[in-house]
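Every protein chain but one is kept in place in this view of the complex.
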Amino acid sequence: MRLAAILMAAAGMLGAQPLKLNLEHLASKASDSVDITLNGSTLQFAAKFLNSGDPDEAKVKKLIMGIDGITIRNFEFKKDGEWSAADAESVRTQLKGPDWSRMVGYKSESDGDAEVYIRTVNQKIAGVAILATSPREFTVVHISGTIDLDSLADLTGHFGMPKIKDGRKSSKM
Amino acid sequence: MTALGTTERVAFDFEGLVRAHQSMVFSLAYHFLHDREAAEEVAQEVFLALHRNLARIQSPEHAGFWLRKVAVQRAIDEGRRRRRRPVVALESVAEPSVKATTRDPLLGEVLRRLIATLAEGPRAVMILRYQEDLDPAEIADILEMPLGTVKSHLQRSLSLLREKLERRGLGEI
Partner (left out) sequence: MDRLEEELKKALAREAPSDGFAERVAARAASAEKRVAVFPLPRWSMAVAATVLLGVGGGLAYREHRGEVAKEQVMQAMRITAVKLNHIQAHVREVRQ
């Protein structure tokens, strides 16, 4: 099942519900970190400066039109063990409300762990959250608002990344 | 120069970084695109991006990692903009009058052309493996690709190359 199919397309913005993330203590241990919080008005302002002639920027411009908030916390560490299970659990606790449901989750020794959550209100998607961890990286992504989830999943294939193709496994390259 | 803590920075010598890494960056682009002119343009853009982001570089090792990552991303972007994959132009390489040996001087060019015809993901993986001598975990880091996918690309690409070389009478390797 494509990720986009799992994440159903929807409409309806019911107000931003920012996650309360207490992860500042990880920043001091990180070798590199990204901390982005964008509200609706900043997103709409930024959209004016996105170039419709650039494929990546055009995609993003279309995607953010109905979004009212984006939060990114990304930490990279030089050694294992800098983040704890409690850090991950503090994020999951935010995603256990009645509106949230976990759509995808896996644990992998080689690829790290990842979970994708969807928030639905009145049967419409109002938020997506991703918690992705590996021994030396900790990432939380939260997007709230009207999300075109086909477009969100279709981001793979942009930003210089190979697109994950549908269809059967091919032996030809 | 030694690695610094997150609160310390030195002004890295930009021109020194260019001299130290120009062959690496150019070659990543050239082996990906199989076009020297395009590769030079991509390499210049990569270093200009480095210039804009110099304050983020934390150590010489970080500079190398950053340059590899951005060089591959930009090469992939450029490859897509050109919207073509090089044809496996083995026909344009003269048929050896005798069965080729492992010391065939044309073999290198044949291999480079074959690499340039691989799909983006496997191509990037092969170039990072054999040009930069990186192990699969390092490649997964740079390409932000699952480790399992990297290993799979390596295995399949080698198998494909052997098959194509065999057909051309270069199968002794």
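Each chain carries a letter (A and B) given by its place in the written order, and its residues are counted from 1.
The rule is simple: a residue touches a chain if its C-beta (ideal position, glycine included) is under 8 Å from a C-beta of that chain, and two chains touch if they have at least 3 such contacts.
Keep in mind the model is a prediction, meaning the values are calculated, not measured.
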Selected residue (touches chain absent from view) among A:A27, A:A88, A:V121 or A:V141: A:V141
Subunit B residues touching the omitted chain (full complex): 14-15, 18-19, 22-24, 26-27, 30-31, 36, 39-40, 43-44, 47-48, 51-52, 102, 107-109, 111-112, 115, 126-127, 130-131, 133, 144-146, 148-149, 152, 158, 161-162, 165, 173
Contact footprint on subunit A, counting only the chain that is left out: 2-3, 34, 36, 38, 42-43, 45-50, 56-57, 60, 63-64, 70, 72, 74, 104, 106, 108, 111-112, 114, 116, 130, 132, 139, 141, 143, 152-153, 155-156, 158-159, 161, 164, 169
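As a working rule, only the chains that are shown with their structure count from here on.
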Whole-Å gap between the CA centroids of subunit A and subunit B: 29
Contact set on subunit B toward subunit A in their complex: 6, 56, 58, 72-74, 76-77, 118-122, 124, 144, 146-148, 156-157, 160
Contact set on subunit A toward subunit B in their complex: 28, 30-32, 108, 110-111, 159-162, 171, 173
